[in-house]
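Removed: one protein chain of the complex. Kept in place: all other protein chains.
On to chain A.
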Amino acid sequence: MKTTRRTHWAAGLVALAFTVAGCGGGGGGAKPSDVNPSGKIEPREISWLLSRPADGAVIKTMTKIADEYAKDHPGFKLKLITTPDRPSYIQKYETLAAANKLPELFDTDATPFARKLANQGRMMDATKLLQSLGMYDTYRKAALDYQRFDDGSLYMIPFEYQLEFFWYNKAHFKKAGIEVPKSLDDFPAMCTALRKAGVTPIALDGQDQWPLERYAAYQPFRTDGPSYVRDLKKNKAKFSDPAGQKAVNWLSALGKAGCFANGFSAVGYADAQNQFTSGKAAVYNIGTWELASLATTKLNPAVRGAIDFFTLPTTKGSATAANEFVSPSGIGMAVNAKTYDPLVRDFLKFALTKYPAAYAATGELSPTTNAKTAIPANATPLYERAVAAADEVGTELAMPWDTQLDPTTNTRLQRELVLLVQGDVSPSEFTSTMDATLGQNAPKYFQ
């Protein structure tokens, strides 16, 4: 009797294992390169799983365009499923990918996870798709490059284009008797002077972790260019290498100089921005997606006139130019190969043709070169200058490390960076921890 029961249990477990295993994998319905499928356009509801602000310009513009398309295609509807909080979105996206239930369109960065999906043929080839729609050449090179995997392949379509600047308060700089830093190496001295002037030197959203990780990327981008992180993520470069050490020691120096607010790791996005816009902090590193909040007449008059920006400073013997810095095109949109059909293609053709002009009319930078950004009526002159800088961007991109490293190393790095800047671990402890983590995890993702 006992044996029979045990056998039943074992059989049950094995059956369950196969059931669970059945959830994984799964190929697409169309070949990733089959961008022009034959057949009739049959309107239906299609969904876009996305991670963008519900009241943001991308969603508003696409909703308007989808409504227009629906007028000529009764029965068509674009259902937007948005989860702006990125960690929550990633959980949802990965769970749906595991269950092979991703919708027609979904957002993703060029992460190692997305690479696996592409390898399985689950996303349409965006290069071929955009070329077949005659739109490939209208996109900014930098906007497409940001979405590419290391081998140059493209599976995501950008919907925005951003430039990340250091916004600063001229009045605070004057009070502290300092100029805009000419080199990244001038940052610690800048912070010391601003602290002496009674100002928080840099406002930082420590809670979301990626803003501090940006600082980790800056020194290696200047000393070695974009190759450092490309090698680092594959464990071909190390944190103990000269470029890595430059970053580690610089971050430690920033912490010692009191660059960030006391308790910065618990400061959220809105609070960090508020520290800067209320005049409590002197510098704020953020992208042009915040232009409407930073270059507007609605801003506190005492701060409004004092705000200016500078781009990522270079260093002595810098491998990259002053006009090369972080210029992301945001999270990209992938097209699910399994559900790709004439309707999806037709809608994308309609939407992507109309999108640039409609999006630029909202005051945003289009990922294409064929649309001029409309400057809002309540914008300060800074707005136009920031927009104009988009046309001056160089060819090399500073990639955000959180989209490059394997997720386990990235999580550990974000944790350890806080400790390094707070002085809880020494640069050498940080280096050995991170090199060990990288060595353990990178091979699982990049073979």
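Remarks
As a working rule, contacts are C-beta pairs under 8 Å (C-beta built on N, C-alpha and C of every residue); 3 or more make two chains touch, one makes a residue touch a chain; residues count from 1.
In the analysis below, contacts and distances are computed from a predicted model.
One chain of the assembly is not displayed; among "Na+/H+ antiporter subunit D", "Cytochrome c oxidase assembly protein CtaG", "Two-component system, OmpR family, response regulator" or "Sugar ABC transporter permease", its UniProt protein name is "Sugar ABC transporter permease". The residue touching the chain not shown here, chosen from A:261, A:283 or A:319, is A:261.
Within the whole complex, the absent chain has one touching residue among A:33, A:339, A:408 or A:432, and that is A:408. Of the listed residues A:33, A:47, A:82 or A:120, the one in contact with the hidden chain in the full complex is A:120.
Set against the missing chain, the residues A:147, A:162 or A:209 yield one that touches it, A:209. For the chain missing from the display, the contacting residue among A:30, A:59, A:90 or A:348 is A:90, taking the whole complex into account.
By the touch criterion stated above, the residues of chain A touching the omitted chain are 13, 16-17, 20-21, 24-25, 87, 90-91, 94-95, 97-98, 113, 116-117, 120, 200, 206-207, 209, 261-268, 275, 280, 406-408, 410-411, 415-416, 418-419, 422, 424-425, 441.
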